[in-house]
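Only one protein chain is missing; all other protein chains are in place.
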Amino acid sequence: MPYINIRVTREGVTPEQKLQLIEGATNLLSRILNKHPSTTFVIIDEVDTDNWGLAGENITSLRRREAKER
Amino acid sequence: MPYINIRVTREGVTPEQKLQLIEGATNLLSRILNKHPSTTFVIIDEVDTDNWGLAGENITSLRRREAKER
Amino acid sequence: MPYINIRVTREGVTPEQKLQLIEGATNLLSRILNKHPSTTFVIIDEVDTDNWGLAGENITSLRRREAKER
Amino acid sequence: MPYINIRVTREGVTPEQKLQLIEGATNLLSRILNKHPSTTFVIIDEVDTDNWGLAGENITSLRRREAKER
Amino acid sequence: MPYINIRVTREGVTPEQKLQLIEGATNLLSRILNKHPSTTFVIIDEVDTDNWGLAGENITSLRRREAKER
Partner (left out) sequence: MPYINIRVTREGVTPEQKLQLIEGATNLLSRILNKHPSTTFVIIDEVDTDNWGLAGENITSLRRREAKER
């Protein structure tokens, strides 16, 4: 009965990609720990780039800088 | 000073129902563990059905199948 | 398929009390939102009193002060 | 590599304030525990006032009462 | 920069299995969402079977019943 919480930035993750994350995480727990998919929860949280910080800056700024550098 | 986090799918939970969850969870911790309501936090997270997986599928698909089977 | 996470300080919660929290939280979600107990998760986290802060102090200090005041 | 999750009510926190929380939390972990900012995550969750309970009531009601008392 | 939190019951997960979960989850996020492993966090929480409830009972009881049924 695992619980898997995946937190990513809200940057256009599609329903299909979310489903692939759900399938992949469920399979991983089944394969490594023999956990039943029927009681495996996967919850995906999408977080605004203003609300996620890395290295003391927000991801909004990081993405802007990455775009410039290209 | 308990912290209770309730995560449910975003499927039309009303403000009144949320209040009942808050009251019920606060009372539960008071009744069983004698915790003060004044420092009991309850946070309800509503999660899109595309973002919640059970048994390797998302809840969007599960709900669609349930509707068909009725 | 709710997920309920209850965080309390580690101060001698008994297995019987934990079970009552599990039962109570499961019943609450069933009663208010009609959620199936069979896919309701309750996870209780016990946190050391040194690791829990309220009002800028840890609960270890708070408990010591409460004991003195009695 | 710390992970810091800050949960506050959704009541008009500005991008600038969020950035100050990110900077402040990152600095705190660097200063006290010598953790590298480059692998410090800060995630801010904003929670609707209907979804946050304190003392058995929601923050929506608390704010309404505070406004009246002024 | 994803954050993945895997919560499982504390029932003898080995360091090797934990590493496989870390590798698998990191690869999953890289494969599906093209996320850099260098900023992918995976945190595994092991929860005592008395502290995890499913269907209104704790996992300690569930395991005992499963053992009997064999």
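Read from first to last, the chains carry the letters A, B, C, D and E; within each, the first residue is number 1.
Operating definition for what follows: a contact is a pair of C-beta atoms (placed from the backbone, for glycine too) under 8 Å apart; a residue touches a chain by one contact, two chains touch by 3 or more.
Keep in mind it's a predicted model, so treat the numbers as computed, not measured.
The set of chain B residues touching the chain not shown comprises 1, 3, 39, 41, 43.
Touching the omitted chain from chain D are residues 1-9, 13, 17, 20-21, 24-25, 28-29, 31-33, 35, 39, 52, 54, 59. Interface residues of chain C with the unshown chain, by the touch rule above, are 7, 47, 50-58, 60.
Everything below uses one rule, namely that only the chains that are shown with their structure count from here on.
Over half of the residue-numbered contact pairs at B-D are shared with one candidate from A-C, A-D or B-C, namely A-D. By number of C-beta pairs in contact, B-C leads when B-C and A-C are compared. Each chain gets one centre point, the mean of its Cα atoms, and the points for chain D and chain E are 27 Å apart. For chain E, the set of residues that touch two or more other chains comprises 1, 3, 7, 39, 52, 54.
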